[in-house]
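Take a look at this one; I'll ask things after.
Of the protein chains in this complex, all but one are displayed in their positions.
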Amino acid sequence: MTSNELFGALFIPDPIREATSDAAWVAAMLEFEAALAQAEARAGVIPGEAAAAIAAACDAERFEPQALGRAARAVGNPAPPLVSALTETVEGEAARFVHWGATSQDVMDTASMLVARRALALIAAELDAVAAACARLADEHRHTAMPGRTLLQQALPTTFGLKAAGWLVAVLDTRRRLAAVPLAVELGGATGTLASLGGDGLRVLALMAEQLELEEPIVPWHTARARVAELGAALSLAAGTLEKIALDVALLAQTEVAEVAEPAGGGRGGSSTLPHKRNPVGSVLAIACAYRVRAEASILLGAVAQEHERGAGAWQAEWEALGGALAHTGGAAAAVHEVLDGLEVRPEQMRDNLAATDGLVLAEAVSMAMAERVGRLEAHRLVAAASRRAIATGRGLREELLDDAEIRTQLSAEEIDRTLDPARYLGSAEAFVDRALAWYGEQR
Amino acid sequence: MTSNELFGALFIPDPIREATSDAAWVAAMLEFEAALAQAEARAGVIPGEAAAAIAAACDAERFEPQALGRAARAVGNPAPPLVSALTETVEGEAARFVHWGATSQDVMDTASMLVARRALALIAAELDAVAAACARLADEHRHTAMPGRTLLQQALPTTFGLKAAGWLVAVLDTRRRLAAVPLAVELGGATGTLASLGGDGLRVLALMAEQLELEEPIVPWHTARARVAELGAALSLAAGTLEKIALDVALLAQTEVAEVAEPAGGGRGGSSTLPHKRNPVGSVLAIACAYRVRAEASILLGAVAQEHERGAGAWQAEWEALGGALAHTGGAAAAVHEVLDGLEVRPEQMRDNLAATDGLVLAEAVSMAMAERVGRLEAHRLVAAASRRAIATGRGLREELLDDAEIRTQLSAEEIDRTLDPARYLGSAEAFVDRALAWYGEQR
Amino acid sequence: MTSNELFGALFIPDPIREATSDAAWVAAMLEFEAALAQAEARAGVIPGEAAAAIAAACDAERFEPQALGRAARAVGNPAPPLVSALTETVEGEAARFVHWGATSQDVMDTASMLVARRALALIAAELDAVAAACARLADEHRHTAMPGRTLLQQALPTTFGLKAAGWLVAVLDTRRRLAAVPLAVELGGATGTLASLGGDGLRVLALMAEQLELEEPIVPWHTARARVAELGAALSLAAGTLEKIALDVALLAQTEVAEVAEPAGGGRGGSSTLPHKRNPVGSVLAIACAYRVRAEASILLGAVAQEHERGAGAWQAEWEALGGALAHTGGAAAAVHEVLDGLEVRPEQMRDNLAATDGLVLAEAVSMAMAERVGRLEAHRLVAAASRRAIATGRGLREELLDDAEIRTQLSAEEIDRTLDPARYLGSAEAFVDRALAWYGEQR
Partner (left out) sequence: MTSNELFGALFIPDPIREATSDAAWVAAMLEFEAALAQAEARAGVIPGEAAAAIAAACDAERFEPQALGRAARAVGNPAPPLVSALTETVEGEAARFVHWGATSQDVMDTASMLVARRALALIAAELDAVAAACARLADEHRHTAMPGRTLLQQALPTTFGLKAAGWLVAVLDTRRRLAAVPLAVELGGATGTLASLGGDGLRVLALMAEQLELEEPIVPWHTARARVAELGAALSLAAGTLEKIALDVALLAQTEVAEVAEPAGGGRGGSSTLPHKRNPVGSVLAIACAYRVRAEASILLGAVAQEHERGAGAWQAEWEALGGALAHTGGAAAAVHEVLDGLEVRPEQMRDNLAATDGLVLAEAVSMAMAERVGRLEAHRLVAAASRRAIATGRGLREELLDDAEIRTQLSAEEIDRTLDPARYLGSAEAFVDRALAWYGEQR
């Protein structure tokens, strides 16, 4: 009985699914046990041959996740059954030294960092691809004027390049944030004193960190769970950042807007009943993934305060939450990567949409052109009145401006035409694109 | 590659895991397709033999969830690949009539209700068992005095029976709430008009509802998602109610409190490094499950507002959220059921703990005994002073009361002794137990 | 120092703000104290004159919320300072009987139900107004064809009447849900035994319930917090339901869609810099309110499990959460009410948008017309091919259908024209509108 292959395969590409699978957790737990034995051997706590034998037995293929899970119900976490099974597997004297001096929480917490590290590498690769696509779009469309929209209404012109530059900077920020979350080994024994290692605790801790290439913490972090929650938060920010791109794409792809389309081909985006549709499927998957990441992160953010030296419930809730947050952030990144790589951008449609308000989208340009002379509020008042008339009469803003005596004392017909050209009212859009691309260059 | 057997098997008993598995979803989707064909045959929309052939082909064993999930990435939901696969499976002319007039959302939404119904039946059975255990404990311990605790401090005596009665009423409430959530068939076609069924839409809708024994909605509910969210909320309330019991048990089982212990035996509650421990494992699992249910429910509550006639992301986020909420509510219920069925209750320890404050826990009783004569605030003032002296001197409240001249003008030594007997200061505790048990009797 | 008048006044109309204000809480707490005294007098627990004196002193104007709040920091809730202040206010002997036998939680919990009841009445009135507006729109626009949209893409025609009917049924559902949440008095004393009332506890409880017109609980609900969380969940569902309407309006009001516009006039929806804009301000406020309601509800849903006989943190987190959830649900309802009452609906624009795909939005109609003859999949295949050609050539679907030999063996030119008429492909839309309106009639 398996239960997330249907939806798992729908939302998450195989490599990320694999990196966060049961098998990956078991492998990470075994990696902890092997590294523990090896560090202890280097510290002279256990014999070197024992460590070698234990490391040799730490092969994930030998252990069956579901059986471990079932056995774990009696004790509340999967470490004890895995340790038992591993001990049975290790031959001879070495069996005595399996899991030496460690506690279940050491296994699970360190394993969670190892699982995270692998998944984060895959996520980073997808984010890199997303950033590259954003950079390409920003560069290619630095002069592609389009309507900027606030509260879903056309506001002023912008460029598709600037929009992509905004995505780019946000993606770079989120990549940096993910990379900055420290991943540390956990080794503390039952209550964080490492009493079971006598005087060798600190030495073994340092060797473990070195062995696993994880950070060495100042003190064991068994109940300092902000570490895990910080990772959850960074994943949630990443997923939200990807969702923002997906949301913009889905909105721009609306039938009536049609400024972009997601890649099609191979049945992609088709509908079972509506043969003509070209659904923004990748964006939709990314948005759905973001919902899940937020929920998983909410578990981690809600689990920071854990009782005494080990949480009674909150700790146990972390494992699936962390795995789910990683997997679905990966799912969102992969979906957006696919969307942007094949994105069809339609500059003519952007231009047509800019013209849809018959000049009203440039009302601010007119307003600003007069503001220096008559003040911002007075200019706003005059243009607002002309805009209202333009809407009422349907004649377009240009005609109303030309016919407005007060406005004509400030602006000539030529000036009016110049202010109504979107390409002349893009301000620093291109400069911002350049800044974003330069920053991208520095980050690589 | 499977990925939730390790933690799935840890938190969720097999039957509930099965009822919310991939296979269960595929089976429910097929149940929709079979019922659709049969309803359409009864309405004369498609031939009866076609319906029979389709129904015969609707066998979940024939379809592989992971393959469906992978194929679903191109279209954003698993219905189209299942419909294609089913169509290929159905022989001859009947294949034409597979999925006739329906849309993907009809399949997924109705399937989600079918999955929910089966899982809810299992959850209800567990809740019944929890209620029965609560009722037994309430009845058996109607006279078992124990410290009532507010803000984690001993406050006044209560009985373990009343505590269990409180759990009982809460569990009955939550069972009623879950049973009250309407589960309706969804059939609307792409935009809710059932246009694809011409004039037969309403008839087919009614027959579908009858066939599947689901409620017939007033209008299609494709974007009235409060239905799904309502179920999520009810599951979250159920999980929280179970978590309350688990939290009380875990707190009462603390080494220093020791008023109850979870069932042991068979290695249950043991620790890998601490041979003496008897961990409240069941409670811990229930609490962890509640964290997950809340997170899954937050997705559903956050997905109520979906765009136009089908959501672009929020809808797709519902499936795993609903499945997860059902599974983990079941996990919490099963864990609490196990905990309460084998709960070891220690009345002597409760009595000892009541004595731990040397009478202070009955300070209110003394206060109330005097309040009628000197007013509530004055009585409070006198007893508070005596209590402070009792703490400072370590002599116990009785001695301080006996030595306090002002108090002795109000209370005799005999009255003081009577007020300090916990069994005499239980107020309506037993009457409340009776009310709870009577209400339980009515609900069965 | 006041701190939520700026944003409070922005999001929440005055009456609802008032009903959930500090003053409303203090008034509700005093209402509890007055009713307690009166119930106890009726039960013969305290003298009738004392009850009268206490009730007379329970005037919210006499108490200063901020001072109570500051004093409450020492004890963790505002009941003790209010009780002290009230006791000082009550003259003579009666002062002895203030708060007789009750605990802080009794005050706060019952007060929260009284605050909720008043706010819910205001919310219900707003929801009634929203329902009425939906019903009017459903009726008026039962024949107004418009594009139905799935995943933000035009899918098939629907009617604006059916869309409004969908909103209507959802609003009626949410109103029913809110009305169904039981509001019960809380009276249990410190640990729920009512020991402080000796043998009179049940009688006083029943009289309190009668006096305050609140439900009498089976047992005190001091730590059965699902009651409060259930209310939070129902408010979240209500806010989400309102958000759905607001989201549809904001999407339909997009510059490029322009099928509806929010009411304007008096500067409403204007922008400080863009004189022409007509922002969907009411929808935006409603959506923002829904975010807050969800967050407040998440506190309540996360606070169900409270320790023993009174929660240490979770309980105290409920007050602002409940108040905030009520206030912002009211804010959302009021905003949507305003939006729908003045909504400008543009049937011609809907018609124009339906034509925007040159027939593609009716591809399913063509498909279904052929499906009976050639099967659903084959029909889908043929129409999908024609649709792709229509997109590629820009000739429109009609021309491609007419030129397709295979299709022409199934459909005549006349049949093709009939299938491409949106008004002929609305299925049960009107029947659903009728069902919704009939149900609305029954609910009133």
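Per-chain residue numbering starts at 1, and chain names A, B and C are given in the order in which the chains are listed.
Everything below uses one rule, namely that a contact is a pair of C-beta atoms (placed from the backbone, for glycine too) under 8 Å apart; a residue touches a chain by one contact, two chains touch by 3 or more.
The structure displayed is predicted, hence computed values, not measured ones.
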Please identify which of the visible chains the hidden chain touches across the whole complex.
-> A, B, C
Residue among A:43, A:82, A:107 or A:247 touching the omitted chain = A:247
Residue of A:157, A:282 or A:331 in touch with the missing chain, whole complex considered = A:157
Identify the residue among A:190, A:382 or A:401 that touches the chain left out of the display.
-> A:190
Please give every residue of chain C in contact with the chain that is not shown.
-> 1-11, 14, 17-18, 20-23, 25-26, 65-66, 68-70, 72-80, 83, 99, 102-104, 189-190, 196, 243, 246, 250, 266-274, 279-281, 283-288, 290-292, 294-296, 298-299, 302-303, 312-317, 319-321, 323, 327
List the chain A residues touching the unshown chain?
-> 76, 84, 87, 93, 95-101, 103, 105, 148-152, 155-159, 162-163, 165-166, 169-170, 173-174, 177, 189-199, 201-202, 217-221, 223-227, 229-230, 233-234, 236-237, 240-241, 243-244, 246-248, 251, 287, 290, 294, 297-298, 301-302, 304-312, 364-365, 368, 371, 374-378, 425-429, 431-432, 435-436, 439
Positions on chain B contacted by the hidden chain, ascending = 147, 149-156, 250-251, 253-257, 270-281, 284, 298, 302, 353, 356-357, 360-361, 363-364, 367, 380, 383-384, 387, 390-391, 397
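Following the convention adopted for this analysis, only the chains that are shown with their structure count from here on.
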Any idea how many Å lie between the Cα centroids of chain B and chain C?
-> 24
Hey, how far is the Cα centre of chain A from the one of chain B, in Å?
-> 32
Chain C: which residues touch two or more other chains?
-> 149-152, 155-156, 251, 298, 302, 364
